[in-house]
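In what follows, a structure is listed as C-alpha cells, so that the remarks can point back to it.
Missing here is one protein chain; the remaining ones are kept as they sit in the complex.
Coming up: chain A.
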C-alpha cells in the first residue's frame, strides 16, 4: 500500500501542485507570525542585554529612592556596600539615570539620558570607543550623538537639571566616546555618562536604579539569597538579585506583553488563511478522488478493504501536506529572516535580530499535517464508499448528487437568524450600552457568518444561476452556466473559500470608511472649521487692557486672509468678522479688568462665505438664531444674549443643530443686519480676540506643515491656530494604516481561495476533455471554447465575490454603527472604488486562472479528445 501511496502522489503531482501551494502559503503565514513574535523577543533581549553585557550579577533595588532628597535615602555607596563586602565580588558599579537637558554642540539644547556611574566604569555596557572613563567634571558621550553634534574628546558640553527652577548650565569636558545605546527605551536620545560625584555637584538628583557586579567565583544564584537579605536589612522592600540572563528575560517578559498580543492578532489572520486552506484542500481532494473513482474501484475489486482505501487517501494527503508544510517553513524562515536583515541594515539598528526557535517549525509541521488530514477526512470517507462494480462501468457517469444536508441547512438558517437578531441589538443600543452593543454585534456577525457559510451549498449555486442568466441567450454562455453548476457542492465549496476572504476584506473596507465618515461628521459638529486663526486670544488682553488691540499683538485683516487662501493645501480662506460679543467683553473692556472669562466672540458672515470655508457637512444657524460652539455656553441654554456693534443687547434663540467653532458663537443671514451693521468698538473687539481667518484645507498638505505656513504668512504663533484638521488627519492616517495592514493580512486568504478556484477549474476541464472535444467536433470554435471556460470561472468567482461584497458591506456597516453608537450621527460611506477593485481582482484572477486549462483544452484536436478514456 505504501508503494501505491507514493506512486499516486508522483503520478498525480500536477493535480496536487495547487494543494501544496495552498498549504505552503497557509503554513508560511502561520510560521512567519510565530517568528515575528520570537524575533521581537530576541530584539528586545539584544536591546536590553547590552546593559548587562559586562557583569555577572545584576541588582535591581526596585524602590524609588532619590539620592539626597531627605527622609530615608540610599546613596550609591550605601547600595554598593553589600556587594563590595561579599568576598566573591571583584568589581561593582552603581547606575543612576534620568532625563536632563544639555547643550550639545551643533544640536543645541537637547533632552538627554544622563547616567551616573559609581564604581568600576568598565562594567558599563556601552564600551568606550575613544578616550577614557569620566573623572570629576568630565563626561562621556555616545558616538552617534557626538558625531551629530560635531563634538570630539576634549570639547565642552553644558548640562543642566531638567526642569529645575534655577537652571545652572555647567560645562563638562568630554573625556571619551562610547558605543551607542541599544536599549529601546532610551533609543534616540543622546546618552551621556558622568561620575555620581559630578552628578551630585550638579544637583541632578539621579536615583540609583541598578547595580552591576563582576564575581571571581560562584554564580549569581549562589550570592542571591545572602545579598537579598542584606538589601532587605537596609530597608529595601523588594530587591532582586539575578544573573544577566535572568534580568534580560524578566525585562523582556515585562516589555513583551504587547508582543504576545501582536502574535495572537497575527495568528488570528493566519487562522483565517488556514480555514480557507482547509476548504480549498478538501475540495481539491474531493475532485481528484471523484476523478479516480474507477481506479479506486479497481483496487476494491483486487481486494483492497475500505480501511485500506481510506488509509491510502489519508497517506497521500499526509505526504502532500508535509511537502507543502516544509516549503512553507522554508518560505517563512526566509521572509522573516530577510525582513529582519533588511530592516536591521537599512536603519542601522544592529540589535534588531532574527529570533530563531525550533518550536515554530514543529508547530508549522503539525499544523500542515492537521490541515491536510482534516481536509482529506471527508473525501477519504466518500472514496471508501466506491463499490467494486464502479470499475466495470463503461464510462464515468458523473451525475450531480444533490445531498445538500437538511440538518446543515436548518442549523445554518438558525445561526443566520440568531446572528441577525444579535446584530440588530448591536446597532440599536444607546451610548450607555456601547460595550455590550459591540459585543452583541460581533457575536451576531460571527454566528450569522458561520450560518451563511453553512448555507453556501444553496446560496452560491443560486447566485451563480442568477448571474448566468444574462449569458443564457448564447449557447456558449448557457453551457458555461450549466458547467459552473454541474457539481453544485464543488462550486459551493470553492465559492465559500473565496466568499470568506472577500467578506472579511470588504467588511474592513466598509467598516473603516463608514467609521471615518461618521467620525468626521462628529468632528465637523465640534470643530466646524478646518483651521481657524485668531488674532489674539481673549486672555491676551490681560497685560494690556488699555491698548487698542493688545500691545504688539497682531490684528488680522482681509490681506492676511488672502495670503492664507493662497497657501498650498488651502482650498478656501476668508476673514470672518466678529459682529457681536457676549456682554462680558464689553464689561471687561470698560472696567479694564483682567477677568474676561465669559467673553466670547460672535462671528458672522453670509451663507456663501461660510459655505466656502466651513466643513462640508456643517449646518449653519438659521436666520434670527445663533449657533453655540463648545465651551461658549452651557448646552442647556436656549437663548444667548449678545451685544452688537450698535451697543444694544440682543437676545437670540439657540439653533441646536447648527455648529460654531469652539469658544465662539456664529450667526448668519438676516441676523447680521439685526445685530446692527456698525463696527464693534475696538476694545470689545480686542477683548473678544479680534476677527478670525477661517480656512478650509484640501488635505494635500499635512496639518503640521499647513499650520506652520499659516503662522508664517499671518505673522502669528501656533497658539493662534486651531481647528479640526490635525485631529481629522491623524484619525484618517490611523484608520488608513490599520485598513491597509488588515487588508494585506486578509489578502493571503483571498490568494489561497483563488488558487482553489483555479485548480478546481483546471481539474473540471480535464474531467470534461471528451465533452469539450465533442463540442469542438460539433462546431464550437477554439475562441468560443476559451470564452466558455473563462465565463465559467468568472461566474463562480463573481458569484462568491458579489455575495462576499453584500455580506461584507452589511457586517462593515453593523460593526461601524455599533462601534460609534456614542456619536450622534451615523454617516454611511461606501468605498465603491475599492469594492470594484475587489470584484475585479476576484473575477480577473479567476478568468486568468482559466487561461491555461482553456488553452490546453483548445489545443487538443477533437479526435484526440474524443479518444480519451
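Note that a residue touches a chain if its C-beta (ideal position, glycine included) is under 8 Å from a C-beta of that chain, and two chains touch if they have at least 3 such contacts; residues count from 1.
Keep this in mind: contacts and distances are computed from a predicted model.
Asker: Please identify the absent chain by the protein name in its UniProt record; candidates are "SigE family RNA polymerase sigma factor", "Transcriptional regulator", "ABC transporter ATP-binding protein" or "Indolepyruvate ferredoxin oxidoreductase beta subunit".
Answerer: "ABC transporter ATP-binding protein"
Asker: So which of A:221, A:343 or A:482 would be touching the chain we can't see?
Answerer: Spelled out, the listed residue whose C-beta touches the missing chain is A:482.
Asker: Just to verify: which one of A:128, A:370, A:741 or A:866 makes contact with the chain not shown?
Answerer: A:866
Asker: Which chain A residues touch the hidden chain?
Answerer: 394-395, 397-399, 475-476, 479, 482-483, 486, 770-771, 774-784, 861-863, 866
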